[in-house]
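Removed from the display is one protein chain of the complex; every other protein chain stays in position.
Here the chain labels run A, B and C in written order, and each chain numbers its own residues starting at 1.
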Amino acid sequence: MLVHGDIAGIADPEPDRDQANSPQASLELIHSWRREAARRLFGTPELALAGWGVAWLLGFGACCLASSSTPRAAFPAWVAYLILGVASAAAGVISTVETVHPGRGIIGPSRRVALWYGWSWGLVYAALFFLILGLAVQGLPPALLARLWPGLAVLVGGVLYVAGGALWQDRLLYLLGAWTVMVGAASTFAGTPGNFAVLSLAGGGGLIAVAILLVLRRLPGRSGA
Amino acid sequence: MLVHGDIAGIADPEPDRDQANSPQASLELIHSWRREAARRLFGTPELALAGWGVAWLLGFGACCLASSSTPRAAFPAWVAYLILGVASAAAGVISTVETVHPGRGIIGPSRRVALWYGWSWGLVYAALFFLILGLAVQGLPPALLARLWPGLAVLVGGVLYVAGGALWQDRLLYLLGAWTVMVGAASTFAGTPGNFAVLSLAGGGGLIAVAILLVLRRLPGRSGA
Amino acid sequence: MSPDPAPDALRDLPSLDPVIHAQPRLRVVVALAALGEEDQVSFPRLQQLVGMTAGNLSTHLRKLEAAGYVRVEKTYQHRTPVTYISLVRTGRRAFEDYTAALQALLADAPHLTTRERVP
Partner (left out) sequence: MSPDPAPDALRDLPSLDPVIHAQPRLRVVVALAALGEEDQVSFPRLQQLVGMTAGNLSTHLRKLEAAGYVRVEKTYQHRTPVTYISLVRTGRRAFEDYTAALQALLADAPHLTTRERVP
């Protein structure tokens, strides 16, 4: 039933039928193809990480400067919120594209895992928004809310990174999640506007550092392809 | 190199060497063994779910009754916190045992996933505790804290259930997580002591319902074994 | 279908692997296959999973190891000797083939018992 003879035979038209390579070269070829296929199939997380890192760095940084008690606060609070909002929206678009794009044309279990994990981000942040809205509706004053929501948003993002690290057995992502969770928690001890500074530098900075590490980690792989 | 002849030959002493069964009976035997092995290897999540369900039902229920504005509040707040604390500690012990016990004597990737996921619970709740402590240290009054921490604790538990559902592709766990996240968020709209009632009934109740569903789902499997 | 299609029609079916066909070894292989692909299990834990005496399990593991189906690794943990067992690729494939053969038998001749089919 197998047609090995026919396939290996002279009827085959393409000239590159055999690899004129040593076993080692063949194995290296397979390895580099596999790495490239994995990169195309599973996307490049460093883009989404860097996007959120920049969003936190700029957004929380602006919030810190705007709510600073010095009289020289360069811009009003709404400008800071606008910066945070626009940067977060951009990061959200990058993350979504990074989840949806590599998966096009793929169906099956591994795709399902990625989608379920991706949806959980939307679900969790929507719920967090409503939790804070509920507190505001119940009369929590804005000054107190500003001590609460930034740390919470960062902590919850860290929880999802930790879960993603466990899911894909990625030690770096797991450690990033643990760091982010702790930064979110620690920020509340600083009060406003100190919490914004902590979240901007330690939170956003952590994400950017890991994104850079991922790029560096990939570089030797590229030279081998 | 293979010793099939020797192994299948008459030197084999045990009398049950062949299964005197139809192919169907053999397949059913394999299926039931596999199910039993999986149950022993991966534990019984319904115990941990039921433990946390009861802890939330009793604990938040007690908090609701204790902080009720009617003069007939049956017990002071510290009794309610004690009930919640003791019940949570018991649920934590059950969860830990349920994570550690099935994995004894196993090493390898699937064990690592379970351990990393298990640690994330401890890490995340410790961080949440510090986040709330930070707010308290910064002067958030206890009356406002009581609107905040219960919903947050439930929301974060839901996030980890959602992540676990994505991780093990368990639709029921994922839906439970989504429900729990939303219950945690919705509770803040109720203020105190309404939030405790919502978390007790919808939060704890949801966990208990899923635990019962898991037990029911397993029953036909047991009769087949 | 003719009334007696078995003798010739079934000759092409894959025969059942005698290493796995012995019920206690099948049970060991099922337990090992329930683990993840690179997972290993300690001897006493495997014993508990399959409910066998240590001597019995040892005998069957030796046969599975001789067939190249399992790897038995002796190591030390805190100076205590521990034996870890895992199903290797050959064993996993043999188990897959065994269940596939059973399913093929079931599809072709559900009225025959396994004992009748296997010489």
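Simple rule for what comes next: a contact is a pair of C-beta atoms (placed from the backbone, for glycine too) under 8 Å apart; a residue touches a chain by one contact, two chains touch by 3 or more.
Since the structure is predicted, the reported quantities are computational estimates derived from the model, not experimental observations.
Novice: May I ask you to name the displayed chains that the omitted chain touches in the full complex?
Specialist: Looking at the complete complex, the unshown chain comes into contact with A, C.
Novice: From the listed residues A:Ile30, A:Ala74, A:Val137 or A:Leu216, report the one that touches the chain absent from this view.
Specialist: A:Ile30
Novice: What does the interface between chain C and the hidden chain look like in terms of residue numbers?
Specialist: Listed in rising order, the touching residues are 89, 93, 96.
Novice: Which parts of chain A are in contact with the chain that was left out?
Specialist: Where chain A meets the chain not shown: residues 1-4, 7-8, 12, 14, 16-27, 29-30, 33-34, 37-38, 40-41, 104-111.
Keep this in mind: only the chains that are shown with their structure count from here on.
Novice: How many angstrom lie between the centres of chain B and chain C, each centre taken as the mean Cα position?
Specialist: Spacing between the chain centres: roughly 33 Å.
Novice: Let me have the rounded angstrom distance from the C-alpha centre of chain A over to the C-alpha centre of chain B, please.
Specialist: Each chain reduced to its C-alpha mean, chain A and chain B end up 27 Å apart.
Novice: How big is the gap, in whole Å, between where the Cα atoms of chain A centre and where those of chain C centre?
Specialist: Roughly 43 Å separates the two chain centres.
Novice: Where in chain B do residues touch two or more of the other chains?
Specialist: 109
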